[in-house]
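The following block contains the structure, expressed as structure tokens.
Excluded from the complex is one protein chain; the other protein chains are retained at their positions.
On to subunit A.
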Amino acid sequence: MKLTEDDLYRSSTQFKHWSFTPEQLASQRLKTNITASERVKAAVKRQRAQRLRQQDTASTSESERNGSGIENGGNTPIPMDKEVNCLTVAEEQKLVNTFCERAIDLGTFFKFPTEVIATGVQYLRRFYLYNSPMTYEPQTISRSAMFIANKTEGHHLTLEKYAAGLTKTSTEQVLAPEYLIVQALRFHFDVRHPFRGLKGGHLEMVEMAKGNAAILPTLGKSAKELQAEMQKLPRKAGGPPTNTTIKDLEKRVTEAYGHASHILKTAAILTDSYFLYTPSQTWLSAHLLADEPLTHFYISSKFPPPATSNPTYTKLLSKLRECAALLSSHRSFTSSSTSKEEKEAREKKEQAEVQQLIKKLRHCRDPDKMDLVKLNKAQKRDAAEGGQLEESKAKRRKLEREGYQKEADEFWGPELPKMENGAKAN
């Protein structure tokens, strides 16, 4: 009748549907990229063909189109038969990561609770596992994802208030991709975070430092003995033993918590850690980065001594090091050895690359998915009569849809450069 935390985690949708090996992740991303690229190329080709036909029939409108810019964005006309230069998997990843960072900024601006922000960012990452930024523009998606996260985390926020707080965003724009997103999430709303685990571990370490910890009988030590050992812990791994006062020890524990907590709120949600590791592995890894000797000490206290000769301990530690390597590889991670100049240069380089990518994205977006509000409306209108579509109705709809898309091609295409100009003017 006793359930372990492992039992509980194994029954979660996060474990069952959103945990991957690095190879699985890479292959899914490649699949998504290929699908989206194919689609962009097909849609653009279709649009060009359409325009060619228009030129044949109504050459008068040509000047108008050229006047408002060219669908490929640049000022130099691009030969009509040139293949669209689509984003690579790596480029898509970089863009998604950038917009995840921006989603954190957005959440911070609105003062959303940590778990709302973290959930919203994970929704984005999960969404872009099955969708490409070329198909669905990340800024639009991230705003909606953040709104959905508020709902699923039970944080009350009205749509109206949220949209009002965003620049140039209507409530319609926030809601339009909602179904797309929940569908891509496969209706799994629950995201398991490492925050509570870290807090729990921290409170336990504080008790250890005070000499009051409840100790596993297999450890064969008293709370006071454990406390004494803890006071001797070296500052750095491999360093000489110290003689820390209890007060300083508590301070050390608290500092480690602060640092680990920061890593969890940044690097952990901005990397693939949620896809690759469990929440407890993640928080322990973050703690390992924050204070290695303390984390080793804490984990050893869970094994009968000597912990280091226990195969489970060794296995766990190597998993944690692997996760820690991932977390510390993120740009946001800084250790004491990172200089300010180094950091600034890193930031500048990143910004330049991102700008380049956003520019590239403008040239390879799926023209069919530009206006999600219109798409959403059309979809609802299409199903307005409700119920299941019978075959005859479906046929009629197909005709309507084709008519609609023809219209869309005519109107949306030329509008596109306007949008871009608008975006540049911001």
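What we mean here is this: a contact is a pair of C-beta atoms (placed from the backbone, for glycine too) under 8 Å apart; a residue touches a chain by one contact, two chains touch by 3 or more; residues count from 1.
To be clear about the criterion, contacts and distances are computed from a predicted model.
Q: Which protein name, taken from UniProt, belongs to the chain you can't see among "Nucleoporin NDC1", "Eukaryotic translation initiation factor 3 subunit H", "Ribosomal RNA-processing protein 43" or "Pkinase-domain-containing protein"?
A: Listed in its UniProt record, the absent chain's protein name reads "Pkinase-domain-containing protein".
Q: Which listed residue (A:Asn33, A:Asn97 or A:Ser280) would be found touching the missing chain in the intact complex?
A: Residue touching the absent chain, from the options given: A:Asn33.
Q: On subunit A, where is the contact patch with the chain that was removed from view?
A: So the residues of subunit A touching the unseen chain are 1, 3, 8, 11-13, 30-39, 41-43, 45-46, 49, 81-83, 85-86, 88-90, 130-131, 135, 147-148, 151-152, 154, 158-160, 171, 175, 178-180, 182-184, 186-190, 196, 368, 375, 378-380, 382-384, 386, 388-389, 391, 394, 397-398, 400-402, 404-405.
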